[in-house]
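Of the protein chains in this complex, one is absent; all others appear in place.
Then we have chain A:
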């Protein structure tokens, strides 16, 4: 499949601090790609380079076949949508007026405003002043704004951090619908469950390098220890190894009707991350 993003040997040094050491990855057309890593691992730095806000120290980042130096061109900006971790809105204007400005900047008809507001569930709020909005609403307006011009590629820097689960879920649903329509999504997060529900592939970034890159389900399978946990009626929980040895025990408890639940012990992406880096994802 066609690659939308190709990153080779990317390095970024701020003064004496190395933010990205040697980053390599590709993002395919139409996929949702998760970029995970703890605070300070270089997620935002990568997005800034890919969106033409920062020049890499060395290495190469190509998007839609444009090289580094062309990533601040108008034609490129018309094709991408960027939600940075500190995007702002005009506080004294209504949601509608904020979006109207962006319609004109991107040469998009104002009818799009209704469509994007529906996508983020804010149709009834469009006359509201931005200064009167809750955090979750603000984030949804920002997402709506990045979608106005129907970008082929979306960069989302922690789109749901600081949102409650209900708001996150709404944004996730919106993103899934976009992805079904063929939008490629590059998303950073330190929320493992978000990555699991949304992403086709995830990369683990740690100390400026990608430690692991695969589909979430492959990772879980690879790092699974194939044990099983039984929860019993007397309140005990027992962990059993896989294979015939465990199967016999399961059979015993099951036949004497003592079992409440059976779980296979798949690791979460969070567990895998700790496994690889020895660090919690925070």
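Criterion: contacts are C-beta pairs under 8 Å (C-beta built on N, C-alpha and C of every residue); 3 or more make two chains touch, one makes a residue touch a chain; residues count from 1.
Operating definition for what follows: contacts and distances are computed from a predicted model.
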Chain excluded from display, named as in UniProt, from "Sulfurtransferase TusE", "ABC-2 type transport system permease protein", "Carbon-monoxide dehydrogenase small subunit" or "PqqA peptide cyclase": "ABC-2 type transport system permease protein"
Absent-chain contact - pick from A:89, A:250 or A:276: A:89
Selected residue (touches chain absent from view) among A:53, A:121, A:197 or A:224: A:53
Options A:77, A:172 or A:209, residue touching the unrepresented chain: A:77
Footprint left on chain A by the chain that the document does not show: 51, 53-55, 72, 74-75, 77-78, 82, 84, 86-93, 97, 100-102, 104-107, 145
